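The structure appears right after this line, and notes come after that.
Here is subunit A:
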Amino acid sequence: MARVILTGSLRDLAQTKDTGPIEIDAADVRELLRKLEDRLPGIAKRVEDGLSIAIDGDIVADPLLEPIGADSEIHFLPSIQGGS
Partner candidate 1 sequence: MNGSGYEAPRTVEETVTLLQQANGAARVLAGGTDLLAQMKMGMTSPALLIDVKKIPELASIEQTADGGFRIGAAVCGAALAEHAALVAAWPGIVEAARLIGSEQIQGRASLGGNLCNGSPAADSVPALIAAGATCTIAGPGGTRSVAVEDVITAPGKTCLATGELVVDFRLPPRPDGSDARAAKAGDAYLRMIPRSEMDIAIVGAGVSLTLDEAGVCTAARVGLGAVAATPLRVDAAAAALIGTTLDDAALAAAGEAASAAARPIDDKRGTIAYRKQVAGVLTRRAAKIALARAGGNG
Partner candidate 2 sequence: MATAEVDQQKKFKWIGTRPVRPDGLDKVRGRANYGADHALPGMIWGKVLRSPHAHARIVSIDTSKAEAMEGVHAVITAADLPEILSEESKIGEGPTNFRDLSHNVIAREKALYHGHAVAAVAATTSAIAQQALEAIQVEYEVLPHVLEGDDAQAPDAPILHDDLFTKGVEPRPTRPSNVASRTEMGRGDAEAGLAKADHVITRSFRTKAVHQGYIEPHAVVATLGEDGRATVWASSQGHFMIRAYCAKLLGMDQSQIKVIPAEIGGGFGGKTTVYLEPLAIALSGKAGRPVKMVMSREEVFRATGPASATRIELRMGCTKDGKLTGAHARLEYEAGAFPGSPVGAAVMTLFAPYDIDGCLAEGYDIVVNKCKVAAYRAPGAPMAAYAVETVVDELAEKCGIDPIEFRLQNASREGTQSAFGPKFKRIGNIETLEAAKAHPHYSAPLGPNQGRGVASGFWFNGGMQSSATVQVADDGTICVVSGNPDIGGSRASLAMMAAEEFGIDVKLVDPQIADTSVVGFSDLTGGSRVTFATGMAVVDACRDVIRQLRERAASIWGIEVDAVKWSDGAARATNGDAGLEPLSLRDIALKAARTGGPISGRASLTARGVGMAFAVHICDVEVDPETGKVDVVRYTTVQDAGRAIHPSYVEGQMQGGAAQGIGWALNEEYIYDADGKMENPGFLDYRMPVASDLPMIDTVIVEVPNPTHPYGVRGVGEVPIVPPIPAVVNAVHAATGVRITELPLSPPRVLAAMDARRN
């Protein structure tokens, strides 16, 4: 089971201040987002509006097909624009 950890502004989706990790069984990010949407309605839209996904510490910009390990840790982050 991959563990999805909600931080920051996403916590309000869970309607509670203190969310532990959400455990989800998914082979790739597409499946993960589908299953997560059932538990946290609205998350898919937030991701589309410009969130990056970090899988085990690697921030991936094109994640839809990215495989997820059985004990991966998933974070959602605002995407960052670079400067120089």
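Picked so that all candidates are chains of the complex that A comes from, given by their letters.
A few points about this structure:
FYI, contacts are C-beta pairs under 8 Å (C-beta built on N, C-alpha and C of every residue); 3 or more make two chains touch, one makes a residue touch a chain; residues count from 1.
Keep in mind that this is a model prediction, so the values were computed, not measured.
In summary, of the candidates 1 or 2 that share the complex with subunit A, the touching one is 2. Within the complex, the subunit A residues that touch candidate 2 are 5, 7-9, 12, 50, 54, 56-62, 73, 75-84.
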